[in-house]
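Here is the structure we will look at.
Only one protein chain is missing from this complex, and each of the others stays in its spot.
As written, the chain order gives the labels A, B and C, with residue 1 at the start of each chain.
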Amino acid sequence: MRKVDVVGVAVLGVGRAGMVHARNFAEHVPEARLAGVYDADRERVDAVASELGTKGYYNIEDLLQDASIDAVVVAAPTFAHKDLVVAAAAAKKAILCEKPLALTPDEAEAMQEAVTAAGVPFVMGFMRRYDENFRRAKEIIARGDIGRPLIIKSTGKGPGLPSRWAWDVKKSNGVLGEVNSHDFDSVHWLMEAEYAWVFARGKNLRSEELKEEFPDFYDNALVMFEMTNGCLGMIDGSCPSEYGYDARIEIQGSEGVLFIGDIARHGLTVCTRSKGVAKDVVDSWRSLFRDAYLKEDRHLVECLVKGVQPQTTLQDGRRALKVVRAANQSIITGKVVSI
Amino acid sequence: MRKVDVVGVAVLGVGRAGMVHARNFAEHVPEARLAGVYDADRERVDAVASELGTKGYYNIEDLLQDASIDAVVVAAPTFAHKDLVVAAAAAKKAILCEKPLALTPDEAEAMQEAVTAAGVPFVMGFMRRYDENFRRAKEIIARGDIGRPLIIKSTGKGPGLPSRWAWDVKKSNGVLGEVNSHDFDSVHWLMEAEYAWVFARGKNLRSEELKEEFPDFYDNALVMFEMTNGCLGMIDGSCPSEYGYDARIEIQGSEGVLFIGDIARHGLTVCTRSKGVAKDVVDSWRSLFRDAYLKEDRHLVECLVKGVQPQTTLQDGRRALKVVRAANQSIITGKVVSI
Amino acid sequence: MRKVDVVGVAVLGVGRAGMVHARNFAEHVPEARLAGVYDADRERVDAVASELGTKGYYNIEDLLQDASIDAVVVAAPTFAHKDLVVAAAAAKKAILCEKPLALTPDEAEAMQEAVTAAGVPFVMGFMRRYDENFRRAKEIIARGDIGRPLIIKSTGKGPGLPSRWAWDVKKSNGVLGEVNSHDFDSVHWLMEAEYAWVFARGKNLRSEELKEEFPDFYDNALVMFEMTNGCLGMIDGSCPSEYGYDARIEIQGSEGVLFIGDIARHGLTVCTRSKGVAKDVVDSWRSLFRDAYLKEDRHLVECLVKGVQPQTTLQDGRRALKVVRAANQSIITGKVVSI
Partner (left out) sequence: MRKVDVVGVAVLGVGRAGMVHARNFAEHVPEARLAGVYDADRERVDAVASELGTKGYYNIEDLLQDASIDAVVVAAPTFAHKDLVVAAAAAKKAILCEKPLALTPDEAEAMQEAVTAAGVPFVMGFMRRYDENFRRAKEIIARGDIGRPLIIKSTGKGPGLPSRWAWDVKKSNGVLGEVNSHDFDSVHWLMEAEYAWVFARGKNLRSEELKEEFPDFYDNALVMFEMTNGCLGMIDGSCPSEYGYDARIEIQGSEGVLFIGDIARHGLTVCTRSKGVAKDVVDSWRSLFRDAYLKEDRHLVECLVKGVQPQTTLQDGRRALKVVRAANQSIITGKVVSI
């Protein structure tokens, strides 16, 4: 047994995404340790601190004063992102912020200012960019294997109704914000282009019980858009999707077509009379992007320790936010929205 | 050897689609024989008549006066459909008309009147409805396996630039008419609903050389729409697509998701270091829908001989035409078009 | 309506395979008609004759005297093949004989003599050779895409216990004869080589109730072999297989590997929480090889009318019989059997 130096990372908000990061830093990142967790829910703090053998914090100020904490992951609900990021920046902590960045451009602006002023590393939580298949896809496109991209279609669906606070689209930016921010970012990243305009429709097709109280709520959405490189594109989102998690992209190029992702888990096929030839569906972003989250978390440490530039930036988060809000505006007005 | 009675079928227009029908009646439909071919190109008439051992006609009147011809397949360019169908109806021939039905609502109206007046069977050439996978998909949806349909996406792409006459979108209805009529019909048929509105964009992304003379020409198009059952949907078309023929539909339901079609041919996989794990791409609608065309052609005979009602009607052709034109109008105006 | 000349074909034995041929000639082969059916079961004769609108025969002599019958398909149980083929040859009918050819080398010898003496066309019912995927596979191998073949593995499984008469392996040659004759033939055809030796094991793993009366019966078998071109190979058979019909071949070459066939039906995928990502299993050789049977049946007519040489010969049937019997001998003796 020997002693080695490791970075201390705290996780702010230990819901589903927060727990992915917390477990990574507790068990899978050799160069770091989980140094603390904070959540608005005190029972949750106690349970997680106990389970993962780390320190639990009931208020964020105490946590940020802990000098053994070098970095924080912001995984609280979106409406809490701005305050947490601004406070963490002020405390000179390196920051990984889950998507979506924020609810409004004003919040995003405040976060940008705080981070810039503090000079701390900021990693935007677009984990798909760290996924091996997404990276290989970007290489294949850049290499010209499918020629010039002409049409891109991105599908993002997940099981489970969003949290209650997210049902009010005016506050939360809705499913397009909470789920499809990833699609908006991936399309930009793969195309290496900006959005020119969007046209979107969202409908509440499955959640009858929310219609009265949340008339704007939609559980299914289609977004059409054009990129500045001339590409046309489409994003469809569906949440909850009963069958599992679904993240696929299809890119029509002038010389071929590229498909990223598969709805089925890989490596096992069972054939029986009653079920036919069946593979398990991808059940969660947690399993599909497990390695990507780990790489993202290690990238945070790398940015902090080695001073490398973040691969996913606050600016990336702002771009996605802008397009999401434009799409929501299109849903409300029924018109094309320029960006 | 014995003699059996068979129906005489002539094919009007023996280009690519016409040849599929001509070969079917010459070689694959036991209850019929190929009784003649007509084409505006006289050399083509001679070549095909010789190849398939049938009678060639240089003008349509002669053909329609041949009493041994019981039915005709109209497979000429779209702009010729109306005159051919009206003449064939007047001559009391049963009719199978290739898609798209016509170029304008007026033409379609005239065709409807002629067919109704003549009382002849009319089969609209939406062969996908005769395809086994499309039929099974419709059954699966009707059975409720994927719950209530929420979002439908249909992809229709084909290799080969359209014929010159089709470059002028005002005359031809463009790629959406010539290629994606199938998608518009399939979506309607699978959803058992009508179109409420469409929003579309078409762009000339690959055919630089056509831009000056045909400024409206588009080789790639995206169409978003809503159905009267509340479903949202999307159609993407690309023609020419370099890699092959691509007809796929994805239907998101409240309980699951259904995929029709595959870009790869079935049944053979070759793995080598240089090509990886590869299947042949579906190269043509001729191979993908071979059985569907044969069933469609036999259905024509069945309608004629047994008096059964056509499964694909002139009205189906009119519906698709209406939506295609609305989508083209949306491309031109940049606005949502109600239907 | 016109009259055209068609060949008269009778089907001898209208069980499962016989009905495939009978329906083909009744409905799908333009150049032929179903001219009669015979079966040892008189009720079956009446039912099929009525269903397919053809003449039923209670004894074979009457059928063979019908001059309007030009060809016969022998699809009776294997033990009846020899007598039927010899009689049909004597009556100068063209013959398509279902696999396996016969039960013993002596029977096969007698059939060969009768056919040779009569000079009638004889098509051996190895329908896989007429299947598009098998043909493309043979071309790919011949073209050298996977280099020199090194190892070949062929899987042949089918649902449904064999008929009672087939339970006595000494009489029937067992599952290897009734089911895996196809595999033995395909391997020979694809490799373009003969069998050098076989080593086989068969076990009754599922049919406890047959063990006492039929101690030799096996429902699962593995056969290892070497070809004269140096290739090693393996065939596995399982009948009944509960889940469906399964015919796949895998060929390891010096430069790559080739897979023929797939356990799943093509073109539709349904994803739901309860079943995962599922395709229908191939349920029967009737659906998988529908086109192959049709081509085989048309080939019979072609051999008769145009005098082309059969692509699958009586000699092919004898070769497969020889290897099947050697494999059964290996199962009994536990030893390698040279061929």
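FYI, contacts are C-beta pairs under 8 Å (C-beta built on N, C-alpha and C of every residue); 3 or more make two chains touch, one makes a residue touch a chain.
This is a predicted model, so every value here is computed, not measured.
From the set A:Asn133, A:Ser186, A:Thr312 or A:Asn328, the residue in touch with the chain omitted from the display is A:Asn133, counting the whole complex. Only one of C:Asp246, C:Asp280 or C:Glu302 touches the chain withheld from this view, namely C:Asp246. Among the residues B:Ala32, B:Val45, B:Cys231 or B:Ile263, only B:Ile263 touches the chain that is left out of the figure.
The chain not shown here is touched by just one of A:Val29, A:Cys97 or A:Leu300, and that residue is A:Val29.
Summarising the interface, chain C meets the missing chain with residues 147-148, 150-151, 153, 157, 199, 201, 203, 205-206, 220-222, 224, 226, 230-234, 236, 238, 241-243, 246, 252, 254-257, 263, 334-336. Although one chain is hidden here, its contacts on chain A can still be listed: residues 1-8, 27-30, 33, 35, 68, 70, 132-133, 136-137, 140, 145-146, 255-262, 266-273. With the whole complex as reference, residues 242-244, 263-264, 271-273, 275-281 of chain B touch the missing chain.
Throughout what follows, only the chains that are shown with their structure count from here on.
Simply put, chain A must spin 180° to overlay its Cα atoms on chain B, rounded in steps of 5.
Of all chains shown, the one whose average CA position lies nearest the global CA mean is B. Centroid to centroid, with C-alpha atoms defining each point, chain A and chain C lie 56 Å apart. The geometric centre of chain A is 42 Å away from that of chain B, both derived from CA atoms.
One simple way to say how far apart two chains are is to compare their mean CA positions; for chain B and chain C this gives 38 Å.
Residue positions 242-243, 263 of chain A are each in touch with at least two other chains.
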